[in-house]
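Note that this complex is displayed minus one protein chain, with the remaining chains in position.
Letters A, B and C mark the chains as written, and numbering starts fresh at 1 in each.
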Amino acid sequence: MISYLPYPVRIDEIKVETEDGNLKTFKLVFENETQRKAWKHVPGQFAMLSLAGQGEIPIGIASSPTEEGHLLFTVNRAGKVTTALHQMHMGERMGVRGPLGNGFPIDTDMKGKNIVIIAGGFAVTTLRATLIYLMEHRQDYGKITFIYGARTPGMLLYQNELQEWAKRDDVDLHITVDREAPGWDGLVGFVPTIAGQVAPSPENSVALICGPPIMIKFTMPPLEKIGWTDDQVYLSLENRMKCGEGVCCHCNVGPTLVCKDGPVFTRTQVRKLPVEY
Amino acid sequence: MSKTNKTSETNMTSETNETDTWEPKIIAFLCTWCSYAGADLAGVSRFQYPPNIRIVKVPCSGRVSENMILSALKSGADGILVSGCHPGDCHFISGNMFARRRSPLLGNLLEFVGIEPGRVSFSWVSASEGEQFAEIVKTVTERVKALGPATRLIKKIDQAA
Amino acid sequence: MPTINEKLTEEIRTQAKALLADGTVAAVIGYSRGSLPMTVKPTVVRASEDCGKLVWNSFCVLNLANYLPEVLKSVEPPRGPRDPKPEGPLAKVAVLATGCWSRNIVVQTQEHQVDRDRVVVLGVASRGMVSRRKVEEQFAGREILAVEEFDHDLVIKGADFEEKINRWSVVRDNCQTCTRPDPVLVDVRIGEPASERKNPNPFQQVDKIEEKSSDERWAWFTSEFSTCIRCYACRNACPLCYCPTCFVDDAKPQWVGKSLDAVDTGLFHLLRAYHCAGRCTDCGACESVCPMGINMRMLTKKLNKDVLNLYGMEAGMQPASPLPLTTYATDDPQKFIVTEAKAVKEGE
Partner (left out) sequence: MKVFRLSQTELDNMVQGWSQNRRVYRPAAGRQQSTHADCAPGWERVAASTPLTLPPGPSKTSVKTFLFPQPETMQTYTLKSSDPDKGLMKEPQKATEKQIIVGLRPCDARSVKLNNLPFQEDPFYQVNLARTVMVGFTCSAMCATCFCDQMGGSPMGTEGLDIAISQVDGSFIAEVLTPVGEELTAEIRLTPAEDSEINALAERRKNSPQADFAKLDVLKGRDLNTLYKAALWQTLGESCINCGACTFNCPTCYCFDVQDEVVRGQGRRIRYWDSCMFPLYSLHTTGHNPRGQKMQRTRNRFMHKLKYFPERYGLFSCVGCGRCVKDCPVNIDIREVMSDLLAVE
């Protein structure tokens, strides 16, 4: 039986991620020990963040299952609930319901393959979870390529971690910003351009792409040119959601329910759907 | 300024009102240029007026929409007072004139569906009329007191259901 | 001998065909036959050969002005939200309009929702539209399978009955009290013009409620709106309701709750009616489309009465002057205004 009751959690840490202050990462700890232990998720899944008096919002889980004891959510301030969430303080109570959705195929299709992760803007959250998971289980996967772009250096999420990952030699990291910026000596250019330059080999590989629709649209042609097929590419859809359990119908894209059948789909699956996302 | 004091806060949150200790809660939408300044002057000049009003500062009485008035009633206000500049004195030239035009339509409509006359009042108070502001608040408070606690159009939610 | 409505139907088809054929208009908004007795389908005809499906009868209760802004947009060349308006005149749309609908077009023009130059009004004098609900109530418990319409009678047919009833007796309340059946805008006249009807007191139903005590009025209000299912058919059928985001859909702040709470339902109807103040032409579409049979028109009618009595205005009758609530006079009534200490309300 579904339970719509959120688990009570407390905000343990709030980190402002970007220079415009619109993105904050919330570290949530469970109030209840049994619930903490029972929580199991897969990178790519999402959860409903619940604020009493405000509502619930579906947000991708930014922490990897390997980071035990807490959950991370990076939230952009946009609507009613996220605005209220941004005004909350450390130690305050909120709720989490989940984990929901299918997540990336870390144990099936991705296992033993080279992984290419392409992220744009704040869609990087669940990919951060994935990357950390992959690094913790490094021997199970082949080469890892991580391409991540933001508008400006200040808009990059998880900057401390990016620096740490850059030091590792088992991850091929490409961080880019849209325009030249003072103090930035890394890559400059849009994600599709960088993806074209990096040109990851499609051989025994899987790509996970998350970002604004326009980025995904332009990232595909350079990949296709070097032989990537739709089956190898995983995308994460989003739609307005209410229940998150495949009941309320809000997130339907044709017969598919993003919350239950997704949010992760192969590009082949997405192509078959009507464009209602 | 008559901000919500301790007693009135408990009043706002208490579910039931004892009739003998009941004090009306009146939401006053005051225009920032005249009536709010008038209320300020009343305070500075120490004119006494009933502590039943809760002030919401608005840029102009013309800004006060029916949505605001009705959601105040829905949330349990016993009375509403909308106050702006005197006709002709509006900071935005004519905002209060539009407010005046709308006022009888909303007032009549509320009476038409059975809301007691006197729950919703409008007034003109200029920045120099501290005493008049105190008097108007007295009049409005007395009128709402005479009507008793509001029972209509108040949203209640059933916790048990 | 064809009935009046049959003749009008014929004329509508001919005129629509001519307008579409010579390219005067790109679309005609009218009605086609419904699938059930006493129903019609609002239809947009874009090709002259399709004009044969247009009909006119006593069951055209929905206000066609409701479709006008959208259809006007649909005949424009497609453009993005930031693209400039295309050069040159845009395609026109013809719309059938009776007295009240034409007044709605006037209001839409005043509110810049509709460009009058792009509208060809096919003006038809209304003989009063029949309330399907009134007929069904007369035949409660019996299923109506067909309704034949004559000039002054309706013949109601069921599996085992056939009865003739007077047409006017089942005409909608708003049509019965209407004084202006003839359109105020006519570009192409359909049928004969109608003269103004005499009605000493079009607000009789409102007066009846006003006479009640405050408690009785509250009882009336709560009971009348208790069966609302919040389907918003009244709002969506209204040509005045074109806000991109309605106040009920606002989340920040949420003015009105969305479930079937009596207070929320009441507030929705009060605010919806109030938003129509000075703009409502009493076309009765809201009431006609309500699946639950709520008489929400009483609220707008009351506002119409007040606007007329206080400001001497009727929606859509003064195309040149501003709408009642977008203007003011220096001597506007001060009924609810507390002017001084111990103030007594004016008029009490």
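Following the convention adopted for this analysis, a residue touches a chain if its C-beta (ideal position, glycine included) is under 8 Å from a C-beta of that chain, and two chains touch if they have at least 3 such contacts.
These numbers come from a predicted model, not from an experiment.
Peer 1: Touch partners of the unshown chain, restricted to the chains that are shown, please.
Peer 2: A, B, C
Peer 1: In the complete assembly, which of A:203, A:231 or A:276 touches the absent chain?
Peer 2: Final answer for the missing-chain contact: A:276.
Peer 1: Of the listed residues A:105, A:222 or A:246, which contacts the missing chain in the full complex?
Peer 2: Final answer for the missing-chain contact: A:246.
Peer 1: List the residues of chain B that touch the chain left out of this view.
Peer 2: Touching the chain left out of view, chain B contributes residues 12-15, 75-76, 155-161.
Peer 1: Which chain C residues touch the hidden chain?
Peer 2: Within chain C, the residues that touch the unshown chain are 34-36, 39-44, 62, 66-67, 70-71, 74, 137, 140-141, 143, 145, 222-223, 226-233, 235-237, 249, 254, 257-261, 288-289, 291-293.
Peer 1: I need the residue numbers on chain A that touch the omitted chain, in ascending order.
Peer 2: 1-6, 8, 50-56, 78-79, 82, 92-95, 238-240, 242-243, 245-250, 252-255, 272, 274-277
The rule is simple: only the chains that are shown with their structure count from here on.
Peer 1: Taking chains as nodes and touches as edges, what kind of graph is this: line, ring, star, complete or other?
Peer 2: line
Peer 1: So how far apart, in whole Å, are chain B and chain C when each is placed at the average of its C-alpha atoms?
Peer 2: 35
Peer 1: Provide the C-alpha centroid distance between chain A and chain C, rounded to the nearest whole angstrom.
Peer 2: Distance between chain centres: 50 Å.
Peer 1: Hey, what residues on chain B touch two or more of the other chains?
Peer 2: Where chain B is concerned, no single residue meets two or more other chains.
Peer 1: Touching chain B in the complex: which residues of chain C?
Peer 2: Touch list, chain C to chain B: 206, 209-210, 214-221, 247, 253, 255-257, 261, 263-264, 266-267, 270-271, 273-275, 277-278, 299, 302-303, 306-307, 310-311, 324-328, 330, 332-343, 345.
Peer 1: What part of chain A is in contact with chain C in the complex they form?
Peer 2: 79-80, 83
Peer 1: Which residues of chain B touch chain C once you look at their complex with the stated criterion?
Peer 2: On the chain B side, the touching residues are 66-67, 70-71, 74, 81, 87-88, 94, 97-98, 100-117, 120-124, 132, 135-136, 138-140, 152-157.
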